[in-house]
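Other chains of the complex are left out, but the ones given are in their true place.
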Amino acid sequence: MIYLLLVFTPITIVLEFIHADHVVIFVIASIALIPLAKLIGDSTEHLSLHYGPTLGSLLNVTFGNAAEIIIAIVAINAGLIDLVKASITGAILGNILLIFGLSIMAGGFRYKEQFFSQENIGLQSSMLFLAIIGLAVPTILASTLNVDGANASIENQLNVQIISDILAFLLLAVYIGGIIFTFFTHKHIFYTQAHTENHKKGQEKNIDATAWTKKKSFLYLGLSMAGVIAVSEILVGSVESTAEQFGFGELFVGAIIIGIVGNAAEHSSAIVLARKGKIELSIGIAAGSGTQIALFVVPILVLAGIVMNQQFSLVFTPFELVTIFLAAIILNLIARDGKSNWFEGLMLTFVYIIIAIGFFFIK
Amino acid sequence: MIYLLLVFTPITIVLEFIHADHVVIFVIASIALIPLAKLIGDSTEHLSLHYGPTLGSLLNVTFGNAAEIIIAIVAINAGLIDLVKASITGAILGNILLIFGLSIMAGGFRYKEQFFSQENIGLQSSMLFLAIIGLAVPTILASTLNVDGANASIENQLNVQIISDILAFLLLAVYIGGIIFTFFTHKHIFYTQAHTENHKKGQEKNIDATAWTKKKSFLYLGLSMAGVIAVSEILVGSVESTAEQFGFGELFVGAIIIGIVGNAAEHSSAIVLARKGKIELSIGIAAGSGTQIALFVVPILVLAGIVMNQQFSLVFTPFELVTIFLAAIILNLIARDGKSNWFEGLMLTFVYIIIAIGFFFIK
């Protein structure tokens, strides 16, 4: 269904060639990204079915944010550092508040209460929180050293970049530790359900004969990634004039529009799963994606910045940092009891809306 | 007993007419407010007995903060915006730290441990936290846009007011959602105990023949509300010169004196209930009132501000915002295990004292 939107990919390219209005290009390119990101996700998932549960899950986890990373790298390359940071903030918030909230609400309208393991949500919360500390330290440092001020010394800016580079490695190390923990040393805690679901999915696919072959999966993965690269280039080229024309700030465009388009939309399947009573999987996707962006995508982008000779630091704006922090706390307050109902979903969704309005007014 | 203090209402009015010293008027008016606020609460409660548990509870919940709202509206009308905000902060802190802490302590001196449902305290914490996010977003926005600074643009001030108005509607929507959740869709979780207590209360009253008639309840409700309006007008008129004379800051008078007088004192019955072993009810009052002020009174005042053409925004001072935030966290740390003891009560009470001292020194 969503794949009908793939038609927007060639349209985007045509519009770019005929030099159409920037706003039109921006809107069409944004829509085009949604099915492309979804296609990367699906082809990775199909591919993973050919590799057994552990390797398959690893594949899934690693390529799960490929679209987000590609868009970000294209934008960093164009020097739109603040936009990328905002899109990361938006992707985290979109997953842990909006997708999570809508999932719980969708499930809650059908089931009075839904239950899920506290182990996984506890792990995700802790990892997310560690990542937040990893962003808070350089951000506070930058504000103490007055890095953004008019008379910021070059030495201080360099220091902030160095600490960001070091912390990026540390965050990646924790992320790898988390993979070893969940897929190897303690997989008995997380395995059962994930395996069963994967297995069932595999079976269903076999029965429906809809499981893609290895070749088909690779082909679609390649094509969709190429599509994301092309469309991202076009999107990034049109973003500034669009923002200007509408009076949107860079933060709003990054956090709310690109954050949703490049990442959260991909995970909208979580909502469908919750509706089917599979709240466990649903929560795994929403909370897991949020953690992964903070602990895997962000460090990757810092390292990409080094390679591309762009200063991509871990310094975020206070508003971004505080909202991610508050979002992580309310997620924890609401989810840690291992139960959910529609009102909890509504609260998370409203927190997202409140924060989104904040991003709209910050210019 | 407390109703003996009602004699201070006419005294206040007389003092105002003979133009007595402002400080004397302030003190007498403050004392006069305590029984009046209590009378509003009691007459609402008696009234609610005539309307069945659900409608009765709704009445109770809606009129529970009538005194606070009246005082605030009178003060907003007089342009004392900061004072009102401080009184809201003080009412929240007074309920979730002082009343809650004293209740737990009072109960704890008698019972080694008291137990209560984690469901309700979890719900209240989440709602309170959502309200805090609703205050944090415009407050951070205002500080980023430098709204208080000397060269604040009118456009930015307008933006802060617009975002406050929008968020007020959202907070009210969540509050209504919470009522639907607790009184309708999920009342089985919260019902049993509340119903039983209400019922028992109803019975006792019938037996003692002390339940007020509908007519009497309405009469007392009307009289006490009129009293609160009159006394509030007088109090508000004397507050500035009193503060000046004592060297108290507006924040201290609002947060500690008016916050206690207008709201927290009304809920002191929570302490008595805890002492009788009814910690569940006690906690419901203390935590519930805190949430209600944040999620119901605050938005109502923003909307009242629109009607009265006064700029009542959701922007609080950093000290107010941070202390409410820290109070919400320690409340959660202490209460989420569903158990209480005297030392937990002592800790909450001391946190209140620490913060009150802070308000005293901030001028």
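Every chain is named by a letter (A and B) in the order it is written, and numbering of its residues begins at 1.
By definition in this document, contacts are C-beta pairs under 8 Å (C-beta built on N, C-alpha and C of every residue); 3 or more make two chains touch, one makes a residue touch a chain.
Only a predicted model underlies this, so the values are computations on that prediction, with no experimental measurement involved.
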item: Complete complex - number of sequence copies, 2 represented; value: 3
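Here is the rule we go by: only the chains that are shown with their structure count from here on.
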item: Touching residues (chain side chain A, partner chain B) in the complex; value: 112, 318-319, 322-323, 326, 329-330, 333-334, 337, 341-344, 346-347, 350-351, 353-355, 357-358, 361-362
item: Residues on chain B engaged by chain A in the complex (per definition of touch); value: 118, 122-123, 125-127, 129-130, 132-134, 136-138, 140-141, 144-145, 159-160, 162-163, 166-167, 170, 173-174, 177-178, 180-181, 185-186, 329, 332
